[in-house]
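What follows is part of the complex, with its chains left where they were.
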Amino acid sequence: MTPELGVCYYPEHWPQSMWAEDAAHMVEAGLRWVRVGEFSWSRMEPEPGRLTFDWLDQAIETLGAAGLKVVLGTPTATPPRWMLDRHPDMLAVDENGQPRKFGSRRHYCFSHPGYIDECVRIARIMGERYGRNPHVAAWQIDNEYGCHDTTVSYSAPARQAFRRWLAERYGSVEALNAAWGNVFWSMEYGDFDQIDLPNLTVTEPNPAHVLAFRRFSSDQVVAFNRAQVQALRPLTDAPLLHNYMGRILDFDHFEVGADLDIATWDSYPIGFLSDRLEADAAHKAAFLQQGDPDMQAFHHDLYRAVGRGRWWVMEQQPGPVNWAPYNPAPLPGMVRLWSLEAVAHGAEVVSYFRWRQAPFAQEQMHAGLLTPNNQPAPGLAEARQTAEDLAALGPLEPVQARVAILFDYPSDWAWATQPQGAGFNYFRLVFSAYRALRRAGLSVDVVPASGLDDADYDLILAPGLATLDDALADRLRAAAKLTVLGPRTGAITADFQIPAQGRPGLQALNCDVALVESLPPEITRPVQGGGAARHWVERLTGDAPDLLTFEGGTSALKGTDQLWYLAGFPDEDLWDRIVEMAAQKVGLTLHPMPPGLRRRETATHDVLINYNAHSVEWNGHSIAACDVAITRRNPPGRG
Amino acid sequence: MTPELGVCYYPEHWPQSMWAEDAAHMVEAGLRWVRVGEFSWSRMEPEPGRLTFDWLDQAIETLGAAGLKVVLGTPTATPPRWMLDRHPDMLAVDENGQPRKFGSRRHYCFSHPGYIDECVRIARIMGERYGRNPHVAAWQIDNEYGCHDTTVSYSAPARQAFRRWLAERYGSVEALNAAWGNVFWSMEYGDFDQIDLPNLTVTEPNPAHVLAFRRFSSDQVVAFNRAQVQALRPLTDAPLLHNYMGRILDFDHFEVGADLDIATWDSYPIGFLSDRLEADAAHKAAFLQQGDPDMQAFHHDLYRAVGRGRWWVMEQQPGPVNWAPYNPAPLPGMVRLWSLEAVAHGAEVVSYFRWRQAPFAQEQMHAGLLTPNNQPAPGLAEARQTAEDLAALGPLEPVQARVAILFDYPSDWAWATQPQGAGFNYFRLVFSAYRALRRAGLSVDVVPASGLDDADYDLILAPGLATLDDALADRLRAAAKLTVLGPRTGAITADFQIPAQGRPGLQALNCDVALVESLPPEITRPVQGGGAARHWVERLTGDAPDLLTFEGGTSALKGTDQLWYLAGFPDEDLWDRIVEMAAQKVGLTLHPMPPGLRRRETATHDVLINYNAHSVEWNGHSIAACDVAITRRNPPGRG
């Protein structure tokens, strides 16, 4: 597979006279793909039923004629203003009961049947017009599901749909009452139609109620996406994809991804470090203009799994953005670094967002490869350099990693529903495990539970997995030499109850959890020999041998041959110890990394990525600030 | 009086087959009381008028037959879902105008007449069925009034009731306009029906308006409770009680308590330290797993007053809870310590919440004496140990303290209405005074103004009392050798005006207040000789002699023979000086305590309570970490 570059382009923003020159300029800069169309419904259909696709015909023709492959987006993330006159109740409703109005984007509720029909209609019209167009080489459906907290809606259509969903899931309201424990606080329902959405309750609603609503909300995204997939499939052979957004966890990306051919994501390293990552001030300052050294890699590995091997970066930050609390510029070299890093993780395409900075509207302060006045912005030269680097590098095959992280969206919903301690969240826990593997210089796979069956890993880390049954524990045993569970693994059933007979799946391990505690961030529970737990600690029982113990003597890590259980949220030192112990047990070689330097293998190459603003020496290599060092592996092999 | 232990139990959560074994197990653990029923309306009456009390008959019989005394709760804190179909407007409304929906508990407005009727109906039905049941030894009405901020409701029924309440209080709208000073900003009303609730105003509403609404809201709680009292009284001779919640100040507990026979409260020391107490980070860390050393004691003393001597702990934290920001486990010994401390303060019963941790719904992470899987949790052994300790100790009589704190709910409403400085609140001020008495090793009474008449104290501290007239000043003089007033004592009338002729009640003291200042938390006003005021300072005038002066020379404490007036919010050192000066004046012996060690007397015993995680030496005693030392007083006597 030979990685390629692309760019997001909005012909509707510019006079037609500029298109041909833009296309030629893209090709000259080494770009091969161009995404168009995904926000342009008001130009495709300015009034209901009046279709005006001429401009798009022409744009695709112009781009395609220049040698670019087109990704065509369905415009359903931005319904035009007239849509609201047809469907006044189509807006999502926030948790305070307020409709989320027209005037930006994503102003729709995933549960509105009328709007879904409109989306199918426009997708079908586009499929009929462009499905066999030779320049249209891929289709994007909608844009960034879940961005701006748009997955969860408290609208009347959502309430109706939720009741139907519950009726289907539980069969009878008595079964629902039992599954949720509604006898508690007399919350029992007599009819599905009595069930409201879990917002604006006096104190916290039943977590079973909330988790069901979160599952439902995710299913609505899956169904929304599927409706367009079904409209397009008969009309085109080009692959279908969606562009996911970083650290959006409100719906199950694996389930949406199962209906699509390629997963893509939108990578904004500097914005993400600032607005969606737990890190201390020193870390945020050190990587202010580079982004977190593991955040992009994690998402690359995640979307490789979501796309079942096929994935892109659809939007790559090319300069300062407009939407984070603070928006500094990337250090010189970072745009290229991010691009090559993606490729090292197996990206088929890295596509910059956007070609030319728009001089108007919400994103006018979002950099492009060109300035609004059509001058080269700093990102353009780095994109061109990346294209040359890729040409020199030739085909790359992704590596099969020896270690994996188990990632499970419903676990995030569960712990968001009931964190029990203010600092606890699923992503933070999983990401801390991922970082430890990366500090050890390992290439990592992210896998969903559904992806375990043909897996063959040395080591799987599965912290925080909310629900674990014996069958899944068995599948983990089959998938890896060693799996590290805990904390909080298997703590609830799928209906948010504490399992009736102790945590299933741990019993083979001869371990159970007698007590859990959450802790303020400044409190630690030190482990004998080094490291500590923070935020979360469990008191373990059972005959499994203690592998690590807290000061005071209670178990910090218990284990049998193939399963270990971890009794707290580890700090960095404790994770490092655990990874080292595990590696020793399964015979894995570690490559400890200096801060800010990261390593990723392909089947044929070793890639060293220096996120630091200074050069680093490692293992005989000297890697400049914000630079990447790629060497051929000899012999090629597994991670 | 021989203190006993009890537990809260939810037979409706468990198969009937477990009840007898549970009852036997309770008795075996030393428990004598069991509370049932208070959240089970949907099981008593699953549809309107269809009564299904068989299970409860059976549960009471099973528990009673095992030798347990039953506290039976009316289930009015958790109206079933069908109640909303009958009374769609029964929900409380938050200050943003949003109904507070079904789906948790306490989803009712205290002013809804239809719902009050339903509560009277179910109370009467229960009274008729169980009023003479020999096992039912006490009745609890509703549960934790005011929890989840449910006292104050901005509903339409509340508005109607408020208008009626105002018409009754003021007689004419002209009188109301005058009393509130509505001429200010042209806020005058022409009719009671023009008066709205004081939410969502452009800037802050008239404090007189707010305080009236707060008084009204408290009265609605009193009336709500009284309706059930009146329903039950003719039907039972068992005592009636309510379980108040810690630091809930939104209604006048003394007034509710006047209609009841026993006051009980729900004591969650670790949660309270974390979520409702001003303290610095070091203090919160030192007592993270023990709770604040004075918080429980204060409430014990408060509810002894509310119950006019008769009081219980109805819910005693037995392990980690689920609702605080962070939920660590109590240190070993603390469950017993908290229990014995309550007994030392005169509790008749200490009842643990709950028997067995529920595996479902909102409180599934709230520990019980047993785990969800029916294993002993750490609290069970401590409860059993406490039962043995109590048996060994025999009968205890409460001491009559020599010092008291005056506590007044309307003062809290007044200063919450107009804090004037962001750090100022009534509870914080009163509690700082209470802490100073406890640091001096004194046993303390809490008294309402209405309780002064047969009092005979050496010293009363009455800081922050909003309204003081000559009559009350005289009653204070009669009740104690010395009363310390101020800051902010007598600063407003009952209608929230500045008293027209200077602060009444202070005039005999020859003291008035010329100016008040509020200060940011980092600013102090040092007192000559040590200590300082913070948050709040007053500039005093008048001929009363200065007992302490601020640096710069203005008065910090002025006093005559029986009344002293304090010109600021004292820090710990200043409080300690004042208590020492007062003790010297009235001939009171102090017993200065080391940090974290506290002392409480009964008529016959001295009890030393060590909240520290380390042992403490004091006065020849060595008290282990989290332990209690009880010695016989010789001779027995007053505090």
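Which chain is which? They are A and B, in the order written, and residues in each are numbered from 1.
By our rule, contacts are C-beta pairs under 8 Å (C-beta built on N, C-alpha and C of every residue); 3 or more make two chains touch, one makes a residue touch a chain.
These numbers come from a predicted model, not from an experiment.
A.B. asks: Since every chain here shares one sequence and 2 of them are in place, how many copies does the full complex have in this file?
C.D. replies: In total, this homomeric complex is made of 3 copies.
Please note the rule applied: only the chains that are shown with their structure count from here on.
A.B. asks: Which chain B residues qualify as touching chain A in the complex?
C.D. replies: Those residues of chain B that touch chain A are 10, 12-13, 39-43, 46-47, 75, 78-82, 85, 92, 96, 98-107, 147-148, 150, 274, 281, 284-285, 288, 319-320, 322, 325-329, 357-365, 367, 371-373, 375, 377-378.
A.B. asks: Which chain A residues qualify as touching chain B in the complex?
C.D. replies: 96-97, 180-190, 194, 196, 198-209, 418, 420-423, 496-502, 514-520, 522-523, 539
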